[in-house]
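I have a structure I would like to understand better, so I am pasting it below and will then ask my questions one at a time.
Apart from one protein chain that is not included, each protein chain of the complex appears where it belongs.
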Amino acid sequence: MSFRSGRHFLHVPGPTNVPDRVLRAMSRPTIDHRGPQFAELTGRLLTGLRDAFGNPDGDVIIYPASGSGGWEASISNTMRPGDRVLMFDQGFFAQGWRRTASAFGLEVDLVEHDWSLPVSADAVEQQLRYDNGAEPYKSLMIVHNETTTGVTTDIPAIRAALDAANHDALLMVDAVSSLGSMPLEQVEWGVDVIVCGSQKGLMLPPGLAFNSISPKALRAHDNASLPNAYWDWVAMRTQNQSGFFPYTPATNLLFGLEEALAMLFEEGLYAVFARHSRLAAATRAAVQAWGLRVFCSDPNAYSSSVTAVAVPGGVDADDLRAVILDNFDLSLGTGLGKLQGQVFRIGHLGDINDLMLAGVLSGIEMGLRLAGVEHQSGGVAAALEELASTAPTAPTAPSRPRADPQRIR
Amino acid sequence: MSFRSGRHFLHVPGPTNVPDRVLRAMSRPTIDHRGPQFAELTGRLLTGLRDAFGNPDGDVIIYPASGSGGWEASISNTMRPGDRVLMFDQGFFAQGWRRTASAFGLEVDLVEHDWSLPVSADAVEQQLRYDNGAEPYKSLMIVHNETTTGVTTDIPAIRAALDAANHDALLMVDAVSSLGSMPLEQVEWGVDVIVCGSQKGLMLPPGLAFNSISPKALRAHDNASLPNAYWDWVAMRTQNQSGFFPYTPATNLLFGLEEALAMLFEEGLYAVFARHSRLAAATRAAVQAWGLRVFCSDPNAYSSSVTAVAVPGGVDADDLRAVILDNFDLSLGTGLGKLQGQVFRIGHLGDINDLMLAGVLSGIEMGLRLAGVEHQSGGVAAALEELASTAPTAPTAPSRPRADPQRIR
Amino acid sequence: MSFRSGRHFLHVPGPTNVPDRVLRAMSRPTIDHRGPQFAELTGRLLTGLRDAFGNPDGDVIIYPASGSGGWEASISNTMRPGDRVLMFDQGFFAQGWRRTASAFGLEVDLVEHDWSLPVSADAVEQQLRYDNGAEPYKSLMIVHNETTTGVTTDIPAIRAALDAANHDALLMVDAVSSLGSMPLEQVEWGVDVIVCGSQKGLMLPPGLAFNSISPKALRAHDNASLPNAYWDWVAMRTQNQSGFFPYTPATNLLFGLEEALAMLFEEGLYAVFARHSRLAAATRAAVQAWGLRVFCSDPNAYSSSVTAVAVPGGVDADDLRAVILDNFDLSLGTGLGKLQGQVFRIGHLGDINDLMLAGVLSGIEMGLRLAGVEHQSGGVAAALEELASTAPTAPTAPSRPRADPQRIR
Partner (left out) sequence: MSFRSGRHFLHVPGPTNVPDRVLRAMSRPTIDHRGPQFAELTGRLLTGLRDAFGNPDGDVIIYPASGSGGWEASISNTMRPGDRVLMFDQGFFAQGWRRTASAFGLEVDLVEHDWSLPVSADAVEQQLRYDNGAEPYKSLMIVHNETTTGVTTDIPAIRAALDAANHDALLMVDAVSSLGSMPLEQVEWGVDVIVCGSQKGLMLPPGLAFNSISPKALRAHDNASLPNAYWDWVAMRTQNQSGFFPYTPATNLLFGLEEALAMLFEEGLYAVFARHSRLAAATRAAVQAWGLRVFCSDPNAYSSSVTAVAVPGGVDADDLRAVILDNFDLSLGTGLGKLQGQVFRIGHLGDINDLMLAGVLSGIEMGLRLAGVEHQSGGVAAALEELASTAPTAPTAPSRPRADPQRIR
């Protein structure tokens, strides 16, 4: 690749831009993971993470792993061979979690599902009521925000469906691309296991996975019987209580995690979510002005962290992405699985602001033109209209309800 | 100031954004400035700088100083008390250089001048021909690119005027905001002293000043008699020949300088200049679409590195800048000297690319609206039109002549 | 902890000091793990790793994980439930690998073993010849360099024992604290799986695990039937062939890995090993001069990367470590498992040189005095004697055989 001046625009839906503050924190000299300084760090991290997950009195487990490792952890700690679990074909990442479950010998009922829609509470309730397996489902596994599609499922509604069906299954949620970008309240929402990774809303490089677990999930561990060593919650929890880990933790990523959590709390979690929501709205305004289609077909399910954009028939979205990368040094997400070539994905999550997004949308608008994709110009203008009318000092802003940045848990 | 997410947009016309590569280079451990490793570094730096200044066989002096120190160096090394020098009132920085000259006891003829225009060769020639001082001018001091105004003066034409007038004055040029952003060829253009700093086109933090000098300038040093110690060319030159400095150099900035020069040569100097020219054109397209006025009134003198924009009467440009900074975390340059409040300045130089500029112009367009400044929307759209039509793969691009990135001196 | 001036001395046997070059490389902006730039990086990394493992035509798998994850990978990719494996109780880490094997349902024969000695080829051969299980051992799992004890086992001799017994078991080796510090030649030595981590001889922070695998190991994967998803060699290998990964890799640690490999090859692998050997000898000279005991009781098995030092009866080694940490900001390794309180461990591996080691030994010598541990002074002097007599320009150096730093594989 030839020389590129200026900053690369990294707007795949994760990894996201790592802020300078986090990169600097990560460059601190590595310390002894069995020393007193480390124990204090662990304490601060677990407190912060519990707050971020809305799991203030529960347990958060930190793994040196990619987010996919969090899937394996959620399964190997709670299940027995042959256990039945319920999933919906929400997208590429739901399928990935399914593959892990199958590899561990679970019997997975994967319900067919329109990728452009969220999982509905009705469908969940119906599936649970008419569950006719020999054994009831041990777990319902839902992706909160499908990174493939930009569709967000309403987790409190899913919880209500479980309750309405009076079903005892664990509620497990993949929040890899929602944590730190949109509301997530484990205790309030009644979630048993949340799976997450470091490289999205947490603004870190990839390399950390998380399980945030409820007391009920922990009880399930007692009866679980799958092979469970690296991911063992109990070994982690026991060692964590004195500030240590059963094996060498990823020290420098943990330095970065401390700084990233500090940034999220400095801004205020709900202010962070409001920022993401506002940038997502501006993104959709641009897409609609271009005359392209937001892949998510339910306006109540629009994701705040990623927007998948369908390209017109006959266009290869990856050709468009290549034109944009070559001309404007902007990386967008590819279409995954069956959407390959049909959508491109804009990551608007993490350490991002209005003018960075304006740069992204400008790159896309110019790319559409250079690639010869039929569209109307004016997308950037529409986005600026949205951003300006909701800017801090915009005269009309007060009429728009805003989240309380001072929320204290 | 409240928490700011995402990257700050620093677009004052210097200091410019320091690339990550340069920041990382600067964070290397400091080394002994009298050791063998340092001597090799010095050699590489001087070679690279001579190439950057177009002064391949001459001398470049590196000072631990701000660019203003370079003014003092240019004077104290060449002049005698009471020497007459010729300057034009080009802007705030021309005035600054004049103040230094006066502080050193020179007799400065500062010709009145319209800030919105470049210095014309005719005016120079006329002034030199009818020079009626007791002693002829010892030096003609010209600012190549006035950072105050965004007006570039044609140095080869000035040289020709000197020659036409058959005048022996040294030609001294302030290239603080042109080096590394637009063509500058010391030998070819017949310049005797070039003054520069590190924090503009060289993409470094402030802290280094430069004098690039001709043999004629060096001969002037022999007869000079102003106090001259810290800035002494000859002490520098002598020590530099073995790779050292007469006093402790700014080691870590020099590490950064090595990396910055490497980046300029990797991209190719004339490709760098073409990039700046293209971004400047897009900036002006936006300004004109907004219905605002580019302060520079001679299209042949538009600067590639900075555009000063005049705001409508009754508007305080600094209020606008504050609205833009508060809402969009974008720093623009203030109006300097008599232009305070009347213009704002857009720095589009250094480590910058299309989408960064699109972000900048988006911030201004939204800021104009929020601040209630009368304007037409569509500035960003006009800039994108300019950028897209000149992008690497733009179908119509070939008709546009492009600089040769492979230029070898 | 009160303020600490100067550099912390981190000399646990891993994580080791991360060189500035590696920290700087890790602080580069994260890139798209599905883009073309990433694919090129992957190619360079795998080539370098294959060379480092002495497995030029084989496969190296890189996991976002701690070294312990490499154990799980070695097992879950090759074994079936109930498979019998042979291990020796070499120390705390052999026991850890055993626990993972047991957790995966393997039947582990753990032979009792004196921790102060290496595993002998005779013991291996005898065990294999008189193997009277229903099924033959599927794997022999040996720790190359036990980080608990500072005892190195001769892997080529173990291979010879397998061959002599004409046994088909896979030879699996934990090289976590030997790779990059002492010779390791997978193909030449006939090893099937090597397990490694990033935070020792590779000079990286923790967070990467490795499996380097032979064709025979890969064939074992075909018949394996343990749950295998995150650690799946085949998914990795398939994606790696085009430069990608089946899930998000730990991008910034990979940036660091590229730099660390470059450093190892710049110095030359066998020069690195010679440096470690020399520093280890100096360390032992100090221990012996203090009148303390090197825990390893076989001089042929002394480790080049870590020295465990037995403290006199009645002394708690952890009290001594605390005195040293409090007074001199030096972190040493604790005694692990049954050695707790009885030994402390000196990590002399990774990015370390003579004067850093002299600092370490000085801290220990002063700590012994302050903690009131009975000893003779003169340990540092003995180490300096060893280092000076083997320094590059030492007059007597030629009589000492030295590894060839120019070795080309």
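The first chain written gets the first letter, and so on, giving A, B and C; residue counts start at 1 in each chain.
Following the convention adopted for this analysis, a residue touches a chain if its C-beta (ideal position, glycine included) is under 8 Å from a C-beta of that chain, and two chains touch if they have at least 3 such contacts.
Being a predicted model, the structure only gives us computed values, none of them experimental.
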*Sort through B:Leu46, B:Ala164 or B:Leu226 and give me the one touching the missing partner chain.*
B:Leu226
*On subunit B, what residues meet the omitted chain?*
1, 7-8, 10, 12, 14-18, 23-24, 26-27, 29-37, 63-69, 71-72, 76, 96, 99-100, 103-105, 197, 199, 205-207, 226-230, 232, 246-253, 325, 331, 333-334
*For subunit A, which residues lie in contact with the unshown chain of the complex?*
20, 24, 27-29
*Residue-wise, where is subunit C in contact with the chain that is not depicted?*
3-7, 9, 17, 263, 266-268, 271-272, 275, 323, 326-330, 351-356, 358-360, 362-363, 365-366, 369-370, 377-378, 380-381, 384, 387-388, 391-395
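We adopt the following convention: only the chains that are shown with their structure count from here on.
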*Compared with subunit C, which chain's mean CA position is the farthest off?*
B
*Starting from the mean Cα coordinates of subunit A and subunit C, work out the distance between those two points in Å.*
35
*In subunit C, which residues are in touch with two or more of the other chains?*
24, 27, 29
